[in-house]
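Every protein chain of the complex appears in place save one, which is left out.
Our next item is chain A:
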Amino acid sequence: MSETTSVNIPELESPPVERVELESMLVMNIIKHCRDSITNVGTIGQLVGIDIDGVLQVSSSFESPSVLENEESAVNKSVSGRARQAHTEATLNRMQYLGAVTGHVGWYQGTYVGAFLNSSFFVETQYAYQKESPNSIALVYDLSQSCNGSLILRAFQLTPEFMAAYEEKTWTVTSLNKHHVSPANIVRELPVAIHNSHLATCLLHSLSEPSKPSSLLSSEAALDSMERELPLTETFSNFDLNLGVGHKKNLEHLLESVDEYHYEQGNVGFHQRQLAREQAKIQQWLTKRKAENANRAAENRPLLPLDEWKRIFKLPAEPRLLDSLLISAQIRQHCSQVDEQSLSFVSKLSGVRNAYTS
């Protein structure tokens, strides 16, 4: 999968990444950054690590200046993008000075109910990263669904088909077909594993084992307080029998995406009708021309060319299909999430119902 870069040094090509391994420090940093930042959506940061033999080992991360709301205009985007890049390079230099594992392997983003595909920011950034080093990934941390004891952290890469289609920059039907791009294969997800160093394992053990007070079971108060003390004690909060705020938000986002999709489809439909009208006009003109040519042939005069319709009639421009592609992909994501959430909820519900009716 890795496309060769402009300098062809075969020894430096590494095999495509199949798995991602994260350090525990990284996970905690990402959680803290995304939770604490003010705008819950524009938080991004960079990942540092190395890829070995098809496994991308990410060892640490640092935060980048956040994406602001008014970055839609091209000017703002390039200014803040350059500032962010300068920040990244400076921080990487400093970290390398200390002997950190080198290599900028990707970036992470915090998102809400998995709505990261419907803005072109994700796709553009990931494209830029993947163009330079084909093994960069994007980690997406889902703020709304990482509750009740579950952690939703997913790693994505753009598929080579999508990258090829992106390079052409014209989002027409023909280019999409040529590269076989559909909403289902824009991004591919990589499995994520967590890796702890020895010291981190010690810390985790010490966080989960209580220090025993001398009078252990002499009062209930002691039992209660022992339960609450430690961050790693199991609370079984995933047994909660409500679908959570995340589900509702998911559905709201789904409806919004459907509205946007409708708008895009309206554009496509409009273009189609324009095209049909122009074609009808061209046909009319052509038949007139042919009739005239028949007259001229009868009178032995030179025939008029049939190609002039190209100069006279301007066909309407095809709309850019990138946005509707992204929105469709986003809708698919939302639907799968609704599926998964409801699945666990239905199992819990039927479990409780069985307990009561038996």
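One rule holds in what follows: a residue touches a chain if its C-beta (ideal position, glycine included) is under 8 Å from a C-beta of that chain, and two chains touch if they have at least 3 such contacts; residues count from 1.
We take it that contacts and distances are computed from a predicted model.
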item	value
Undepicted complex member, UniProt protein name, chosen from "glutathione transferase", "pyruvate dehydrogenase (acetyl-transferring)", "Eukaryotic translation initiation factor 3 subunit F" or "Rhodanese domain-containing protein"	"Eukaryotic translation initiation factor 3 subunit F"
Which residue of A:50, A:164 or A:258 touches the chain not shown here	A:258
Interface with the undisplayed chain - residues on chain A	21, 23-25, 27-29, 31-33, 35-37, 45, 59-60, 62-66, 83, 87, 90-91, 94, 97-100, 143, 146-151, 153, 173-174, 176-177, 182-184, 191-208, 217-220, 223, 231-232, 234-239, 243, 251, 254, 258, 261, 265, 268, 272, 275, 279, 282-283, 286, 306-307, 309, 315, 321, 324-325, 328, 331-332, 334-336, 338-350, 352-353, 356-357
